[in-house]
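Only one protein chain is missing; all other protein chains are in place.
Then we have subunit A:
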Amino acid sequence: MDTRSRSSFSPSRPLPPIDRRTVLKTLGLGAVGLAGVPLLSACTGGAGPAGGSSKSLTFGSSASDDVPKRAYQAVVDAFQKKESATVTVNTVSHNDFQNKINSYLEGSPDDAFTWFAGYRMQYYAGKGLLAPIDDVWQQIGSNFSDALKKASTGPDGKMYFVPNYNYPWGFFYRKSFWSEKGYAVPTTFDELKTLAAKMKGDGIIPIGFADKDGWPAMGTFDYINMRLNGYQFHVDLCAHKESWNQPKVQAVFDTWKALLPYQDPGALGQTWQDAAQFLGQKKTGMYLLGSFVTQQFTDKTILDDIDFFPFPAIAVEGQDAIEAPIDGLLLSKKGGQNQTAKDFLQFMGTPEAQNTYYSIDSSNIATAKGADTSKFTPLNKKCADAIANAKHISQFFDRDALPAMANNVMIPALQSFIKDGTVDIKNLESQAASLYAAQ
C-alpha cells in the first residue's frame, strides 16, 4: 500500500484515508473476485480483434493523475496518427491498478498495460501471463543502454518490457546552503560520516529521513547493500537466491547503524513529503530519496537550488550501481497476438514517443537514447547522466523483491531497526523462506 506514494506521478497526500477507501473497495471487489467474476474485464472493453483487418488495441493505464494521464494520451494520439490505428485507453486509479494486478492478468487484461521493471515484471513473466517481445526489441534495442536491457529481460532470458522513464535515487541537498557552510560532496562512506558529524555539530539534522509509510527506508537498505555486497547480491537477495541469514546481510545493518545517529530521529512519525520540507527549510543537510522529491519544492528559487550526488562508495563496485526505478509498458499474453499492440510498444521505445511523453510530464527522465534533452533543467540533466553512466540499475526493494516480502516483512523489520538498531536476520530468513515458497 505504501509503494505507490513513491511513484512519481503520485500527488502528495497529507492524509491517507483515501487508501482506506481503496482498501474497502478492494475488499468488496476481492470478495466478488473470489466468486470467480473477473471484474476488471468489465472496464476493459471488448477484446481487441487480434490480427483483424482494422488496427486497434486496448491499453490499460495506471497513470490516473492528471499530468501523466495527459502525457500518455499524447503518446497514444501520436501513435494513432502515425499508424492510423485505434487505441482504447482504460485508465484505472494507480492504487487500484496495482492492488488488482493479479486478478487483472488472470481475467481479461488489455493488450498493453503500464507496469514496472524488475522482479515485479519477472514474476508475472515467469507465471506465463505476459507476452515476450523479442521481435520488438530487435527494432528498439539500440535505443537503450545495457542496464535498461537487463532490467527489461524476463527470467527466461526473453524480453518483456519497454522502458518509458525512470528517476534516480540519491542524496539531494541545497547548493547555497552547502557553499555557505563549506560542505563538500562526499564520495566515500567515511567522508559521508565525517560530513554528517560536522553537520550535527552545526546544529542541523545531517540526513533527512522519513519512514512513516514504511518504504522509504528500503532505499537506504538497498544502497548500503549494493555498495557493500554488489549489485548482483542485491538482485539475488531480493529474489531469495541468497539467504538473509548470513554475515553479508548482517554487515549491511551494522554499516547502517553507524549512520543511524545522523538520520532524522523523527523518521517514524513523518512522511517523505514532511521530510522534503525540512530539506527546503535548511533544517536538514541532505536527504536520500528519489528525484521525485523535487515535486515538493513549489518555490522556484528552492527548486533551482537543489542538487544531488550519488550514494558514496563503500566497498565494491564504487558508485557504479544506481537505484532508478523504471516504469514502462508490458504486453499481456493476449496482446502478444496483436501486431498493433506490439507496434505500440515499439513506438513507446523510440525517442520520438518518449519526447512526446516528456513534453507533458517533465518530472521523469526519458530512457531512450536520443530523446531530446535540450529542455532538461541542469538537475534533470544530472539525473539523466547518472543513470546513463551507471553499470547497473537496481529498481527498488519493493520492485526487485516479492511484494509480500517487501510489504509484510521488510517494512516492520526496518521500522524496528530504525527504532533500536537491532534486527533479527534469522527471522528475516525464516519469513522469506515461507513467503517465497508460497509463490
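Quick note on the criterion: a contact is a pair of C-beta atoms (placed from the backbone, for glycine too) under 8 Å apart; a residue touches a chain by one contact, two chains touch by 3 or more; residues count from 1.
Here is the rule we go by: contacts and distances are computed from a predicted model.
Engineer: Using the UniProt record as the reference, specify the protein name of the hidden chain from among "Cbb3-type cytochrome c oxidase subunit I", "MoaD/ThiS family protein", "Regulatory protein LysR" or "Sugar ABC transporter permease".
Structural biologist: For the chain not displayed, UniProt's protein name is "Sugar ABC transporter permease".
Engineer: Just to verify: which one of A:57, A:101 or A:226 makes contact with the chain not shown?
Structural biologist: A:101
Engineer: From the list A:58, A:91, A:122 or A:431, pick the residue that touches the absent chain.
Structural biologist: Among A:58, A:91, A:122 or A:431, only A:431 touches the chain that is not shown.
Engineer: What residues on subunit A make contact with the chain left out of this view?
Structural biologist: With respect to the unshown chain, the touching residues of subunit A are 1-2, 14-20, 23, 26-27, 30-31, 34-35, 98-99, 101-103, 105-106, 120, 127, 129, 212-214, 266-270, 403-404, 406-408, 411-413, 415-416, 419, 424, 427, 430-431, 434-435, 437-439.
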